[in-house]
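A protein chain is absent from this complex, but the other protein chains hold their places.
Moving on, here comes subunit A:
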Amino acid sequence: MLKIWSMKKNEDAAAKKKPKTSAAQIRVQKDLTELDLPSTMQTHFPDPADLLNFTLKITPDEGMYKGGVFTFSFNINPNYPHEPPKVKCVPKIYHPNVDLEGNVCLNILREDWKPVLNLNSVMVGLQYLFLEPNADDPLNKEAAEELKKNRDQFLYHVKSSMRGGYIKGEQYDSVAQ
């Protein structure tokens, strides 16, 4: 058998047994404790001992969604950061990039996810959806069409949906602050 031990360099001889803390766990600790969120975003941990399941509350202070509180659920699996966190919008909202089931169309949550990205990037990306809803990547097609064709009508519908109103027979959740 090859004598590998002798190849351990001196610096390594000092290397100590590593803890059993998993790579995903360390990464989540690093991501969370270094979050740099504006006052418009707040995390909440239903069980503070469980770092892998939590929610993010976004309260936009400008743009068409100002005045609402939008909660997203985060679920991080043990394969993080190889896989992105699973994020869903909890209330039913009228938004071109969010469907009625709470799926969110944000590129870095799927096709453009990379392990160098972190939870902060995802959260900032989510907040951006409220400042600049994107009609070109629709998940709620009607909302997207409306945003493209009639911005005033769209804004009116956003406001009424945020109060729990109906749009085309669909009732939205009240998210007023």
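In the analysis below, a contact is a pair of C-beta atoms (placed from the backbone, for glycine too) under 8 Å apart; a residue touches a chain by one contact, two chains touch by 3 or more; residues count from 1.
Please note the rule applied: contacts and distances are computed from a predicted model.
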Among "Needs CLA4 to survive protein 3", "tRNA (adenine(58)-N(1))-methyltransferase", "Cytochrome c oxidase subunit 2" or "NEDD8-activating enzyme E1 catalytic subunit", go ahead and choose the protein name stored in UniProt for the chain not displayed.
"NEDD8-activating enzyme E1 catalytic subunit"
Which of A:Ile76, A:Cys89 or A:Cys105 touches the chain that is not shown?
A:Cys105
What subunit A residues would touch the chain not displayed?
1-5, 7-9, 12-23, 25-27, 29-30, 32-35, 37, 42-45, 48-49, 51, 78-79, 81-82, 97, 99, 101, 103-105, 107, 109-111, 113-116, 137-139, 141
